Structures are given as structure tokens and as C-alpha cells.
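The structure is given below, and queries will be raised subsequently.
All protein chains of the complex are present and in place, except for one that has been dropped.
In order of appearance the chains are A, B and C, and numbering begins at 1 in each one.
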């Protein structure tokens, strides 16, 4: 666990955000009549609720949330080109969205200047929303004396068959982990990391889950001793008092932002832009760190409650272009390794 | 036979209309999907590489082998459990028969994911039952994950199909056939094997086909508890729709392989059914006898045990819906919080579920009976094609189907995306096979002389259909329609793609909770769904005046 | 081995409706016993109780000494021909016939011989490989017959087994049934609507009405000496005339309403003088004569062996409510036939006619008993 500091949003800032939002709306309204906004979002209700209701009270726009898995929603957006039924796509890690960025509208939020440099929307449509490191989640009831500090420790034979890991072709969080371990265990050269993957696959003992949530849920329920997941997934259990803790791999942690995007040709374009501005605004970002166990992309918002301070994490970075390029190859390679390990 | 002439009548018109509907809503979307299986992802050029890739990589073809392992075993197990229960319940006076029937139906009600998750809660590595056995007896139960678990969950979920189908068929057997066997000195077991089973074989096969295909197509369960035991639908699903972004063309190729297999199986089934079906006019249906002695005891024990096992997940769901939760954690103590937090949104979803469901089920029943009639009584190339094509959507994973529909109906003049219509279309084409298969099976048993009698009295074939054939088909139709209804209400995988905020249904609402592990609220929604469905069924059966649940 | 069947105070109810109120009957070992009665009188019901397919609401049925009320049907060693055939639609003709034999561990050859034989007897050997749906009604019925007979059961129950066969085949089949039955000594309970058939094949006949046995006896006895007017009119035709019994020193006389008198020496003694009685005369018991009772011919029907005349009498001569009064003239030898409208004078054959009490419930002829 980690300690936290909480900061209240100060009044003037809040006002500024609100003003900015309404201003933007006035300038760029394509259809001033619309009062609606349709958001495609894979986040759970409890995550969506506070932010959306805040947005609704602030703007008077009525929001309709279409919730489903990231993959499903993405496929929807893809299929609905020409007649988009959604306006905002809220969620989805950057590595997932980058190859699909053509589906989204270019838009620079009014808050871009407050965003960390390495999380700025340089592509055009990809506004960053929060920052999510990969973590190892450990069930403290089951772990016993086994020491878990990083990837290397997962090769402990005592953990054989007790590791929750997802098929990286099915879950973005485990795909992020794959990249993370390739870079971390390959000491910066992903090709060097495959040796570790092979060993890990052996220790998985043929068990490979099929959805991101199965990992954190499984570890929290005591089905698995450790799991490879993303920070928020585990953190909410920590916050809820489950017998779990998060471990930031000592070999290195890649932290990837997820984002919020405007769907191309959105019918409620003005409201969509308002929404982007809202969720990247200080109010919203503060709610995020206070209640939703995520890290803000804003420089002016502190580290969240109960999460490890960013300084204590051994952050490493991947080569985004390479990752996009190699995606299919790596996924295939993982499949082969996993199947032959069985 | 007057071969050359196809008489122009109501049924030929019906054939055309149905063909048109299917061409639009089924063949057009599905075939564009299949075609994409032959296209290169980047260039769109024709290629077989997608198929080659499937058969080259063990990761993929192993999943097909796994799929068959599962489906074949599940089909057998489901028959082994479902058919005897149906037989006992029809031929013997089983205590609490009505309750059992309700429970069987409830056990089918559990929406995808929820059921399997309940099994994890119970039989997972730190599940309630596992722990109980470990702590009290020191016995380590095999975990619910992997092949065994999938088998368990599927079997318990799917044997009711067989049960419903077989019960319907048994009601159409004239008791004198069974008596004739007895009079020749045949004991009950022999009688069942030599007389009853052959007579209901078409129905058993129809049910088995559905179970087989259902097990082959379902990805929710193996996704949750497969643990590396990967099966086809999960792979198709994830290639098509993974968070990571899959490969649609490859997925389409795999879907085509599945559909091909289905089509072959279905044709084999039809062939056998055509050969092995016998009409009987059942004036005296089987009357239940007293179940006495050790035999009676064993029968009761078997039924109660099977039904209890299958109802466990529902019980767990209902139980957990009352647990106190903290975030996604269950804590000790009970509360109604889960209900409170879902209730304000649930009203609309419930209303949607039932309104769409009712519209869909009406269409399903009509289409099902028409197509069944056409394909059994008016056999020709067209009706066979229709009959076969209707089975395709059953095997294509729902979300894939949803997307194909979305792609197909997203442009003018066929702009249906985001509407209620597209949801209902999806419901109908996905859930039609239940009603269709059971209707067709029952038709094989109805003697055409009933229709002839009606025609001889001056009723045209059409009116005869509605006044005699349709009514005599009802037991079969209803057992299928019951399945259709339940599955429509629980339909998820295509609606998740097709719904919008206005057309959100209950199962979508549940799934929304499930995907990010909010099981307390999911359980609450699920319980609401179960309760309302049971109430809806009870009302229906009360109104339709039938004594027992599946008529 | 065949057994005797004994039903004792048997009761059958369908829900609230009592179909058989209280029936007792003894069927002897190896006997050919026929049930005759109007449609719906409970014949099938009784047969099914013996077979074990209907519950028994009261009383006992015994095979030999053994009460069988609770023995399941398949252990009773019966053979049954069902009214609706009930042949197995999924088995060929041969397989249908084979079905029961297979359960009776025979060696292959013997089985084949038996089946070939019975198929030939019922004349369906050429259809042996067909499925039943492709057979005519009569062919199906013969399959049902063969299937029940071939197992040589100890009790053979047949519910109108020949109803769909032509007369010629029917005669042959009943011969075949009779042969097997006598040869192996099977106790047979037979239901038929064909009276000639019943008379021809039965050792004894039971006539039933509304679940109550009216008379049990040998065919000849039943026909010639019916125990009450129900039997008299149900088995064959009987014309019923009102009559009065007079006892004079010369003997006992029955007088028709028109005054024609016949001396009857065969009546029971207890009969009161001047009692009203019913005189039952069968159509063939009339002869043309110059003295007797007069009648006008109302219609005439040719029935092969004989011509049937429907007659009109004076209203008050006859018992009311009869469908017709008939005279049947044997035309193998008849010198002349009559036409509609002719008046003829008939005398009844006094050794054949039957006299019943006024209410028709009892015969007044000596030595007639309802149960023999």
C-alpha cells in the first residue's frame, strides 16, 4: 500500500473550467439544438456515475451511456462509420486505440496545456484521460512467505498454476503487461525479453484467462495467488479492503495512459467537445484521484489516495512505434510460446 | 407425382416471403461475413491464407479439437440427464412435479457469465464448496476450471433443452404402443430402448443438435472458467472483438469453418430424421403411473439431485444479490443496497426486455411454425435451404452476428442501426432455431390424416394449418418457444453491439455490471430478471389454461 | 402354459364415472371366451384391466390362483391385439412380429421358423420388410395379430382383431386364431362386433351392457335361449310381441293380441295365469302359412342367403320402440318371394321362440340361466 494526499479543488479553478467549457460550446456548435450526448464506455457504472452526473449538472446536457467491453465498443464504432450512433469513446488504452485513431475526430482539449508532456495529444484525436501503470496484484492471504517484488519472482515454482494472466490477444491489460515484461526483462530490448516469457508461460501451467476482469477478480476472490493486471483494477480492491496488495515490478513498470475520444462525425459534436474538456478539467480529474483510484494526466492534480507515489515506481518506456508495428507478430509469438509450453 | 408443377398457393407465397425476409436479414449480412473470410485483411484481395493460418497454428486448431471434445461430451451428458428426467416426469407421478418444472426453467434463466461466475464462487479454488470439503473432510475437490468445469456448467445449463424437447415428444406418443410392448413381455427399460427412444429419436436429435450447437457457440462460460482450455468461440470472439483489436477477416474465416461444420451436422441430422420419423396419431397420451418402491425412490433422487445442481447457480446469484458489498467485494452481512443502486435504471430496461421479447417471440413462433411446416410437409429445394440457413445464426457468435447486422444495416436505404427493429431482428434470427426445431420435430409425429380430415371438410390448407395442424403442434412449439423466450430475454451478445441507451435491455444492464466485476448489482439485476420471467411464464400458463408448465 | 382367469367383483371408474360397477366372471383354462356388447359398454376396459393397463378400482383379478392386480403388465405373459393395432411404426412388419419373440430366448433358427410360419398364416409374408405406414389398414391389423399370437402367451387378449378384414380373410384368420389357440391351449378373451364370428369361434360368450354381464353361455345357448330381451335383441334380431299367458288344464298357452295362440310346454312352472309376457320371435322363426298373424310387407332387402322383409303389424300387437319387425326368408329354397305391399300370414315356430316376463328382464323358458 502507499500513503496519499488529498487536495480539494479550489473555487477559481472550477469556475475557469466551467467557463471554458461553455465558451467552447458557443464557438464551435455545429448543431446548437442538441441536448444529448452518447458515450461509449467500458468503465463500470460506479466509475461513470460520479463524472457523468457532474457533467450533466454543469452543462444541462443529457448523457446516455452505452456500456460494453472495449473490443465490442470499438467494433461498434468501426461498424457505425457513416452513421455514428455514439459521440464519445471513453476508455481504451493508448496501444489499443492508436491503430484505430482514424475512427476519431481531431480535437485538442482546452486543458491540453496542463497535461504532462509525455501525455499530450500529439496525434490529434487521442486525448489522454488517466495514466495507468501495469502492476502485479498479490493475494495476501494466499501468498504466505513467497516474496513478490517483480517479474522474476513469478517464476517461483511454488506459484506454478497460481498466476492469473490473460491471453494478451484478448485483454489490453495483459497486452500491456506483455510489452512491459519484454522491455523490462529484455533490459530495454524487447526481443531479449522472450526468454522470460517462455519461462513465465511454463509457470502458468496452461492456465490463461480470457478477460481483463478475470485477473483482478480472480486474485481478489482467492482463486489465484498473483495476477498480472493494471493499477486501477487492483487498487479498487485495495481500497475496498480486500486481502490484496499491489506490487510495482522492480524490473520496471510501463505506465500507459488511456484516453477519451470523439467519434468521427459525431452527431452531438459540440457536446462531445464539452465533455472532453470536462473530463480533462481539474474538477473531473480531482474526482478521479479521490474516488476512482486512477492517476491524473494533469500536472496540477496530485497523486491519488492510496496509490504508490510515482517517484517510487521504476518507470520505463517503450518505443510506441515499434510496439504498434510488432503488435501482431508479438501476439502470435506469445500464442506459440504458450501453446508449446502446455 | 406431378413433379414439374409447383402449385401456386398460400404456401408457395409463404415460401417466397420467408425467403425474402431471410435473404435480407440473414443471407445478405452473413454472406458478406463469410466472404470477408476469404479476403486479405489489408488489400481485400481473395485469399485462402486465413484458413491456412487456422490449420497451421496449433493454438487455433487445438481450440477446434477442444471445442469438439466439449460439445460432444456435453451433448451426451445433456441427453443422459435430460431425457430420463423427461421420461420419468411424463410416465410417472413425480412428487412436486410442478415445482421441478419451474425450477428447471429457472435454471435456464441465468444470463451468460453470471451462471459460470456463481460456479467459481462455489467450486473455485477458494469457493464455498471447495473450502467446505477441504476444511471438513480434507478432500481436495477438482477445481471448476478447465475442461471439467466447462462440462459441468454446460451440461447443467443445457440438459433442460433436452428435457423440454423430449417432454414435448413424449406427450405425442400413443400409450397403446408402449402397452403393446409391455403386452409382449417387455420390461420398462427394454421398452424404452426399443420403442420409446426410436419413436422420439427425431426430437432427441433436434434437441441434441441444439445442445451441440449451443455448446459449440457459447463463449461466455469457457471465457470465464476455461483457463487456457481454449475453444473456438472464444477465439473467434477475441479475434473479432478483442480489446487489443483483432483480425476480422481471420475471425470470419473461423466463423465460416464453424458454420460449415454446423451445416454438415444439420444436414446429417435432417437426413436421419427424415429416415427415422414416424407419424402417430396419439389419441391416448401416456398417463403417469405411480412411482413406487426403490425404483420410485431412485427416480426421485435422480431428478431432485440433477435439478438441485442446476439450480445452484441461480440460488447463488439470488443469495449474493442480498449480500452487502463494498465496491466489487462482498462483505459479510446482508443488505438491499445492490437493489437500490440498480433500481432507478432498471425500470426502462425491464420494460424494453419484455416489449422486445414479446414482439420477437410472436414473430419467432409464427416463423418457426411456418418454416417447420414448409420444410417437413412441403419439401423442396427452397424450403430445405430456408431450413438450413436458419441454423447459421445460431452458431455464429452473437457479437459477430451483431456486428454483421450493424455493418449491413448502417446505410440508407437500410438504415436500421440504433433502432428497435435491428434488436428484434437479432433476437428473432438468433433464437428462432429453438422454436423451429421443436416445431419441426413435433410435425414429424403428427399424422397427416388429421390435416386431410380437415381439408375434406372444406378447410383450405391454410385454414387447416391454423385450425388443426398448428394447434396439434402446440406442445412442441411451446417447448421450443419457451426456450426461445428465455433466451431472448437473456440475449446478450448481439444486443451488446446493437443496443443504444434507449434500447437497453436487462441482460445488457447485467452485463454492463459484470464486465467490470460489479457482481452484487449484476446479481440483483439478474434476480429481478429471473423473478419477472417466472412471473411472466406463470401468467402465460395461467392464461393459456394449461396445467403443467410445458403443457 | 395357459391359465384360468377369474374376475371377482371388479370395479372400474374413470374419475367419477363408473364404467364397470361390479363384474364377476370365470374364464376357464384354455377357453375361447368372447365379449359381446354395444359400443361403449366396457369391453375394451375389461380387456385392459386383464392386461394390466387399466387400474382396478375394486375387486380382484386372478390368473389361476394368483391375484394379479399388482403384477405389472409385462410379467403377466399375455398377448394383446389392440383395437387401434398399435404396431410399432419404426419397425418393419417382420421386426414387429419378431419383437416379442426376441425377449423369449429362442435360438435364431427356431425364431425364424416361427416367424416365417406366422407371417404366412396371416398372409403378409410378401410385405415383411415394409414399414407399417406403407401398409393398408387390414394388413396392419394382421401384423398386430401375428405379433400377439406368435409368442404363444398364456392369455391372449384380442380387441376386435379382425374388424378391418374382408369376410373371406376374416374366416381364414379366425380359423388360424382358433387353431393356434387350441393347439397351444391359450386362454383367449376376444372382443368382437361380428356376431357370426363370435358364434363361430367362441367356447362361451359373455354379453355385456353398461359394464354389467347380461348372460354368459355357449353360443348356441345364447342365440337360441337368451336370458333376457336385451340379449335376445342384441344377438341376432328378435321381434317382440305382446302376449298373455294362460294356463288351462290342457297346458300353458301364449296368446298374441290378435288371438293367435301357441301351446308352450317348456315354460317354467311358477308363471302366473293371465300374466302379460313378451313373445320374442326371430325373423327366421316365422314360416308362411294360412293361419297365424297377418303382416304387411313394408320393405324388402336382399341379403345374400336370404331376403329380409320389414313388416307392419297392428300397433298394439307389438312391443313399442322396436326399430323394425322382420321376417327373413331363406332363398336357397324359397319357392317365391314377396313384394312390398303384400300381406302375408306368418306362424312362429313354437319350439324356437322365447317368452320373457313383462319387463323383459327374465326368460320364462325352463332351464335358461344367465350364467353357465
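As a working rule, contacts are C-beta pairs under 8 Å (C-beta built on N, C-alpha and C of every residue); 3 or more make two chains touch, one makes a residue touch a chain.
What you see is a predicted model, and the numbers here were worked out from it, not measured in a lab.
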**OP:** Over the full complex, note down every shown chain the hidden chain is touching.
**Re:** B, C
Subject >> Per the touch definition above, residue among C:253, C:306 or C:338 touching the missing chain >> reply: C:306
Subject >> Of B:384, B:447 or B:536, the residue in touch with the unshown chain >> reply: B:447
Original post:
Among C:21, C:64, C:185 or C:236, which one is in touch with the chain left out?
Top reply: C:236
Subject >> Positions on subunit B where the hidden chain makes contact >> reply: 1-2, 7, 9, 281-285, 447, 449-450, 452-461, 464, 467-468, 471-472
Original post:
In the whole complex, what residues of subunit C lie against the chain that is missing from view?
Top reply: 14, 36-40, 44-45, 83-84, 134-139, 141-142, 159-160, 163-172, 175, 193-196, 199-200, 219-220, 223, 233-236, 282-287, 301-306, 308, 323, 328, 330-333, 349, 352
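In this text, only the chains that are shown with their structure count from here on.
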Original post:
What whole-number Å value describes the gap between the mean CA coordinates of subunit A and subunit C?
Top reply: 92
Original post:
Measuring from the mean C-alpha position of subunit B to the mean C-alpha position of subunit C, what distance in angstrom results?
Top reply: 56
**OP:** Could you tell me the distance, in whole angstrom, between the mean C-alpha positions of subunit A and subunit B?
**Re:** 36
Original post:
Where in subunit A do residues touch two or more other chains at once?
Top reply: none
Original post:
Residues of subunit B that touch two or more other chains: which are they?
Top reply: none
